[in-house]
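Every protein chain of the complex appears in place save one, which is left out.
We just call them A, B, C, D and E in the order they show up, numbering each chain from 1.
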Amino acid sequence: MPYVNIRVAGTLTKEQKEKISKGVTDVICREAGKPPEAVLIFIDEVERDNIAKAGTLLSNG
Amino acid sequence: MPYVNIRVAGTLTKEQKEKISKGVTDVICREAGKPPEAVLIFIDEVERDNIAKAGTLLSNG
Amino acid sequence: MPYVNIRVAGTLTKEQKEKISKGVTDVICREAGKPPEAVLIFIDEVERDNIAKAGTLLSNG
Amino acid sequence: MPYVNIRVAGTLTKEQKEKISKGVTDVICREAGKPPEAVLIFIDEVERDNIAKAGTLLSNG
Amino acid sequence: MPYVNIRVAGTLTKEQKEKISKGVTDVICREAGKPPEAVLIFIDEVERDNIAKAGTLLSNG
Partner (left out) sequence: MPYVNIRVAGTLTKEQKEKISKGVTDVICREAGKPPEAVLIFIDEVERDNIAKAGTLLSNG
C-alpha cells in the first residue's frame, strides 16, 4: 500500500501530473514489487511564498 | 496529543467536516484513552487532478 | 481515496490499532460516502521525547 | 536535510512567513548543527473550517 | 524544491531504496523540469500492524 506525497513549488499542468503519477508508480512497482493498484499518490502544488530554503522564501530567492 | 490528517478527494460540506471530526475524535478517545481536547485534526480537500491511483489521475479514472 | 495519518504519543496495542482503524474507517465511509476499501490509514507511534506541546517535550511535561 | 512542515490555521502575511522561515531555520541550524541551505520549510495555511480540536471545528469554537 | 515522501508497508533493502530514489528523482526532473539536486526524498518503512485498508490491518488481511 505505498502512499506517495509529492510537494512541488508552483503549479503543474495536468499532463505533467499524469506523467509524474505514471512514472513514479512504475518505479515503485518495478523496484519494490508492489502492484500498481496499491500505489496512491497525492500531489501538492505549493505557492512559492510558502516554501523556504536556507531561511529565504522561494519567491524572494 | 494525537494528530490526525485526513486527505480526501474533492470537497466536503461543513456538516460533513463536523461529523467526521466529531466521529474520529470519539473513536480515538474511546479506543486509545486520550482526552478529547488533545485530539487535533486537519482535513485536506484535494482536487481529483492531484490524486492518482494505479498511476492514473482520479479525474481520468 | 481517503488517506488518514494518525500520530499518537507512545505505543498502542494491536487491538487498539484494530479498533481505531475500524472505527475511523466507519466514520469516514458513513459521513463522506466513501467505500471502505478506499480508506487507507497509517498509524505512527511516536516517542514522547519526540513530541512537544507549548515548547516542552511530553516526556518532560 | 531537515524538512519542516508548519501548518497554521488561517493565513499569514508574507512578512510573517519570512520571519517564521528565518527564525525556524536559525533555531534548527544552531541547535542541530545543520547548514542553513539544507533546511527546507513548507508552510500550509489551512482554513479554520478544516481544523478540529476536541472534535469541534475551529470555525465553530 | 520538490519534497517526496514515500510510505511503504514493511521494509526495503538498501538497493531498493537506491533504485526508488534514483528512479523517482529522474521522473520528477524529466517531467517537471526540476534540477536533481532540488529533489528531497524521505522513505518511511511502516510496520504492517500500523497500516489499515478497508478498516483491517494489513497484518490481519
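The rule we apply is simple: a residue touches a chain if its C-beta (ideal position, glycine included) is under 8 Å from a C-beta of that chain, and two chains touch if they have at least 3 such contacts.
Just so it is clear, the structure is predicted and the values come from calculations on it, not from any experiment.
A.B. asks: List every residue of subunit B that touches the chain not included in the displayed model.
C.D. replies: 1, 3, 40, 42
A.B. asks: Please give every residue of subunit E in contact with the chain that is not shown.
C.D. replies: 14, 17-18, 21-22, 24-26, 36-45
A.B. asks: Tell me which stretches of subunit D touch the chain missing from the display.
C.D. replies: So the residues of subunit D touching the unseen chain are 1-9, 12, 16, 19-20, 23-24, 27-28, 30-32, 34, 51, 53, 58.
Quick note on the criterion: only the chains that are shown with their structure count from here on.
A.B. asks: I'd like to know which pair from B-D, A-C or B-C copies the A-D interface, where a copy means over half of the contact pairs are the same by residue number.
C.D. replies: Having compared contact pairs by residue number, the answer is B-D.
A.B. asks: Any idea whether A-B or B-C has more C-beta pairs in contact?
C.D. replies: If we tally the contacting C-beta pairs, B-C comes out ahead.
A.B. asks: Nearest whole angstrom, what separates the Cα centre of subunit A from the Cα centre of subunit E?
C.D. replies: The computed centroid separation for subunit A versus subunit E comes out at 11 Å.
A.B. asks: Centroid of subunit D to centroid of subunit E, CA atoms only: how many Å?
C.D. replies: Computed value for the inter-centroid distance: 23 Å.
A.B. asks: What are the residue numbers in subunit E that touch two or more other chains?
C.D. replies: Residues 1, 3, 7, 51, 53.
A.B. asks: Should the pattern of chain-chain touching be classed as line, ring, star, complete or other?
C.D. replies: Topology of the interface graph: other, matching no listed pattern.
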